[in-house]
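The structure under discussion is supplied below as structure tokens; questions concerning it will follow.
With one protein chain withheld, the remaining protein chains of the complex are depicted in position.
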Amino acid sequence: MADVSLKSIRKSYGATEILHGIDLEVKDGEFVVFVGPSGCGKSTLLRIIAGLESITAGDLFIAGRRVNDVPPAARKIAMVFQSYALYPHMTVYKNMAFGLKFARTDRAEADRRVRRAAEILKLTPYLDRKPRDLSGGQRQRVAIGRAIVRNPSVFLFDEPLSNLDAALRVNTRVEIAKLHRELNATTIYVTHDQVEAMTLATKIVVMNQGRIEQVGSPLELYHAPRNLFVAGFIGSPRMNFVKGRVTAVTPEGVRVAHACGETLVAADAGHAGVGDTVTLGIRPEHMSEGEAEGLRLKGQVEAVEHLGEATYLYMKLTDGTDVVVRAPGDTAAVAGASLTIGASERSVHLFDAEGLALPRRGEAHPPRAAVA
Amino acid sequence: MSTIAATEEMAEDLAGRRGWPLHIVVFLAPAVLVYSLFSIYPLIDTIRLSLFTTDEAGLYHFVGLDNFGRLIGDPTWSGPFWNAFRNNLVFFAIHMVVQNGIGLGLAMLLSLPDLAGRNLYRTLIFLPTMLSVVIIGFIWQLMLSPLWGVAETFLGFFGLGGYFGPWLGQETTALATISLISVWQFIGIPMMLIYAALLNIPDDLVDAATVDGAGPFHVFWQVKLPLIVPTLGIVSILTFVANFNAFDLIYAVKGALAGPNFSTDILGTFFYRTFFGYQLQVGNPTMGATVATMMLMIILVGVLIYLFGVQRRLQRHTF
């Protein structure tokens, strides 16, 4: 009913191009999260969908209709802004009803919708207050309420949680997920926080420098990142990268020489040949202390962070590479100690010289890698 | 509560910042001294003088509020006084409507997003405000002079040459003309203040209103304008104080007599004439002080109405 379809969308300001041809299909009811570092163009893309920025080239369809030249209010969208953008001189009620006035909704219907939204968002006691008399979380909910009353086909969220404190952020995150389940409207959500992306999205769009790096479900991105950028961006602490060189291509996989020896990685070589530089990628949670079948690395522990349920070991390998290991909470490792660490060969990612992932064996299903 | 106060006091004691240590006195003394001596004392002394009168020998006699009674009731004083007061109200009204109205309009245009040449417009439109009122007065006197005929020629371009008249010289048009000259000079101030207030409105708010379906017209009337009402309040009170204290322009253009036939006389020129005298009339310091005190009270009433009646009801919006 309300798919959003982007066909090679480009955006330039003068001579600088911000978006270099974005193609994307958002299906009805999906929760799509645009994630990427600041300046990657994700907010611009959202504002283009909202109609707040013009499109330099390409086509935008909402619910099958080309909307390039349709003003925001006629696109059946609603947007929640990072700063909430509540009208400071209007009460909560008026803030929510403001848009309905222009949509020529009749009074009784508008009133019904505002009250219903207030009920959903637990704002009923605050309807007569002004935004300045509300807490951050309440303001946030008013902003969402203002979007709900419009009955939009598509919800747009621009970093809505970044002004909240940590505890409230988690809370509101859960609320937004719940709301999406209830309303089942297409939602596009922008954030720079990969945890928000992973927890909320049915589909994540990773963006970098005005391009889409990868589109996929949260677990697809986690288990099968297409390139070094996505691999490094999704997951926390970020994936460790170790430089290596291909020494042999065998039916079992690719043999890679690195600072601490040689390892067989279960991956297709693709066009990579013997002698090529490659990068090994191992997530901290897939590494463990001691010898393991597969990858073996040696280094010195430089710092230890105890989190309770786990301990992060910050290590420097013999060739100077920095590596983080997620060890069990009760590890005996101390700063200064020399340590051997390992990871199963199935949990090792391999990237070629251009940074593109070499397909791992048995990729059809995300590998059930040993989680330390 | 009391424990907090106590700890604060302790902290102050520790920092040695209670009472009046020498360095505080040194920092404050020059400003307080000059300001008190040449600003506050003269104002108070003026109020005191307004309660006295002088005789031929130059001796001062206390007369209570008699001077004020004469100013308001005695026809020789009250005629000119009420005339000046009325003219001053007209002067103020023209500023409020024309100066602040056009200022608001210009600020609105200047604050449009991605406006090319914004800074140049702003700088040039503000330019007259920087010049001396006296200079401005003479410039317009020349421009409007039938002798030179520039204004007439100019109107002629639009086929309006016939409408030209010696506006500064006619009793019916002089005050409005002078007011408009002053408006022309000071329009930059409301423009700048309102422009700054408009810039302070976050873009998100305008975007939100756009998504809500409000066009530029509704965005202005229903979102922007209500948010800059506090600034409009400040602009109004600044206009009020400046207008009821004006003098230079009228003195430069029309002289102390504020002709023709006192039609451009406002409180500032009336004060000057009373204090210094003119033609055959000798100056009267105590009546001058009385006029000044009246002006002070008018300004004070205006400021108080603003502070307690208007400003309290206007909430400032923080974004």
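Things worth noting here:
We just call them A and B in the order they show up, numbering each chain from 1.
Heads up, the rule we're going with is that a residue touches a chain if its C-beta (ideal position, glycine included) is under 8 Å from a C-beta of that chain, and two chains touch if they have at least 3 such contacts.
FYI, contacts and distances are computed from a predicted model.
Remark: of the listed names "Phosphoserine phosphatase", "STAS domain-containing protein", "NADH-quinone oxidoreductase" or "Carbohydrate ABC transporter permease", the one matching the undisplayed chain in UniProt is "Carbohydrate ABC transporter permease". Of B:I72, B:A93, B:V150 or B:I305, it is B:V150 that touches the chain left out of the display.
Remark: the omitted chain is touched by one listed residue; of B:I40, B:L89 or B:L160 this is B:I40. Of the candidate positions B:T123, B:N261 or B:Q281, contact with the unshown chain belongs to B:T123. Touch with the chain that is not drawn comes from one residue among B:F68, B:W140, B:W167 or B:F262, which is B:W140. Of the listed residues B:L175, B:M192 or B:V219, the one in contact with the hidden chain in the full complex is B:M192.
Contacts to the hidden chain, counted on chain B, fall at residues 12, 17-21, 23-24, 26-28, 30-32, 34-35, 37-43, 45-46, 49, 102, 106, 109-110, 112, 115-117, 119, 121-128, 130-135, 138-140, 142-143, 148-150, 153, 184, 187-188, 192-193, 195-197, 199-200, 234, 237-238, 241, 245, 247-248, 251-252, 271, 275-276, 285, 288-289, 292-293, 295-296, 299-300, 303.
The working rule: only the chains that are shown with their structure count from here on.
Those residues of chain B whose C-beta lies close enough to touch chain A in the complex are 202, 204-205, 207-214, 218, 222-223, 226-227, 315, 317-319. For chain A in complex with chain B, the residues that touch the partner chain are 47, 50-52, 71-74, 77-79, 81-85, 87-89, 98-99, 102-103, 132, 146, 150.
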